[in-house]
Structure formats: structure tokens, C-alpha cells
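For this view, one protein chain was removed and the others were kept in their places.
This part shows chain A:
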Amino acid sequence: MSVLLEVNNLKKHYPVRKGFFGKTGAVVKAVDGVSLSIKRGETLAIVGESGCGKSTMGRSILRLIEPTDGEILFEQDDIRKLNPDQMRRFRTKMQIVFQDPYASLNPRWTIREILSEPFRLYEKLSASELKDRVSELMQVVGLSPYQADRFPHEFSGGQRQRVGIARALALKPQFVVCDEPVSALDVSIRAQVLNLMEDLQEQYSLTYMFISHDLSVVKFISDRVGVMYLGRLVEMAPTDDLFQNPLHPYTKALISALPLPDTEVKRERIILSGDVPNPQHPPAGCAFHTRCPSARPECKSVTPEWKEVSPGRSVACLLY
């Protein structure tokens, strides 16, 4: 499989305003040097706690948030070098599905208007063609075309998320960032939406970046998983390897928190103490050392490098 997207050393720093004149001193490093690559047709999941920068990273890759530094190579083109006009046209190739299906649809527009918008922007279609395309799109995501003239508030969360997915697919993108697409949905609806997303991936040969904090969802949908902590990737591995043999202490703690279906099996729970450190003042050395059960003295001063420990598996930890 060829590489579709390569991200090198992506950074997004937010200045923290202090004082009356807005003097900028501290910065919050929401994303601090993330490098990864995604192969065509695969699903890369990014997991991490709230505030670890996973959503910021996803939006930075699409340049919905302008990254501070780094390279984003989409089919070898650095999209950070595109001017606003070129970028707008480029957006047909990469789309996003949002977390909150209540906030992601304009409440004053009907579903037809919402789904027509991408077509209106890029294709000159007659009224009847437009109608057909919208109907087709709705059927693809499992909605009935007769519902097109309803407003978002007339739909349930799962149906709205289908509309959100339909909008993202309207322009036939190659790459879709899914920013916690099912975490706002009822558990019963989650499975449907996940199945739909898988079917669509097959049908349109999509590449997903699936951002989530729900490991059971990640286990189901992803081919590879990247674990983020305080703006950095700490581990990246194929899904099965990661779940069976997590390397980084943080990953181990996350996996041990997963509920097991078999109550007979006893598993050692690793409980992390304390909160995520303030991202404005991240700990020196390894950012995780304050909560790490296997921290060593050198973890406080040495920043672990991102290294490949076995083919396809990378980890940033001094233990390896």
C-alpha cells in the first residue's frame, strides 16, 4: 500500500495572553512535534485523554487550524505551501466528520440545502441533477430521500451523524478525519454508524484518521493505533499488537482500563494517579514521568526519542 498522507514534526502552539497589553509569554503546545504516515485505504486511530491534542492534530492536518510548524504531505504535495485559493480547491480531497451531530449541521438549513452546498460549490448542476445527487447521497448513508426537506432538529443523533457523513462524502474525498464521530451517540446507534463507516470505506476506498478516546471503538475499526499524551505520540502500533502487547506504560494503563467481557479472567489494573499535567507547563524530560508507574530517575531529564522498536511499531519511552 502506498503512503497517502505523511505528517512530519507537526506543531500547533497557542500563545497564552497575559496582562492588559496581551503580552505573549507562555505557549500551550497542543500538538508538539507529531510525525506519522497513513497508507491508502487504512484506518489510523488516534487515542488519548481529553485535552491531549488529538482533535487539534486532526484539524491541523486539514488546515482547519493553521499549524505552527511542520510538513503535511498529501500524495507528496506539502499542503502547507498552498495559497488560500489552492487550499480551498484541495479541500475536496480531504474531509472531516465531527463529534457533535447537533452542532455540525446548520440549524436553519434543510438537509437538502446542507447536502447541496458542496455540489453547488464545485459542480454546475441543474436543479434536477442536484436533486438526484442529494437523494443518491442520502441513500448511500442509509437515509430516505423523502426526508431531505426536513430540518436537522427533526432528526435523531444517529441520523444527523449520517447527514454529517454524507456531507463529508459528497465531494468524493480520499481522506476523512473522523473526530470522535460516535462518542456523542447512544451505544445502540454507535454500532450502526461504525458499520456504515466501514462499508463506505470499502465502497469508496477511503482512508480514515479516526480520533477517539474509546478503545473498544478503536479496536473495532482501526488497522493501526497511535496513542497521544500531552501533544505527542507515545506509541504507534498495529491494532492487534497494541492491544495484546502494549509497550508504553501509558498505553498499558489505557488497555488495562478496558472492560473485559469475561469476568473470570482477572487482569492487573494499572491505575494512574493524578491528572494530566497543565499543558502550559509540561513536565521536563518525558511528559508522562509524573504519572508513570515504571518511571526511572533519568525520565525526569531526558526526553525520550520516537523510535521504531520493531517493524511497524514505534514508541517514545526510555524503557525501550
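Annotations
Please note the rule applied: a residue touches a chain if its C-beta (ideal position, glycine included) is under 8 Å from a C-beta of that chain, and two chains touch if they have at least 3 such contacts; residues count from 1.
Everything that follows uses one rule, which is that contacts and distances are computed from a predicted model.
Of "NEW3 domain-containing protein", "Glucosyl-3-phosphoglycerate synthase", "N-acetyl-D-glucosamine ABC transport system" or "ABC transporter permease", only "ABC transporter permease" is the UniProt protein name of the chain excluded from the display. When the missing chain is restored to the complex, the residue among A:Ile111, A:Leu194 or A:Val276 that touches it is A:Leu194.
When you scan A:Ser37, A:Asn106, A:Asn278 or A:Ser294 for touch with the missing chain, the hit is A:Asn106.
Of the listed residues A:Leu121, A:Ala257, A:Ala284 or A:Val309, the one in contact with the hidden chain in the full complex is A:Leu121.
For chain A, the list of residues touching the undisplayed chain reads 59, 62, 64, 87-89, 91-92, 95-96, 98-100, 103-108, 117-118, 121-122, 142-144, 153-156, 158-159, 162, 164, 167-168, 170-171, 188-192, 194-195, 198, 220.
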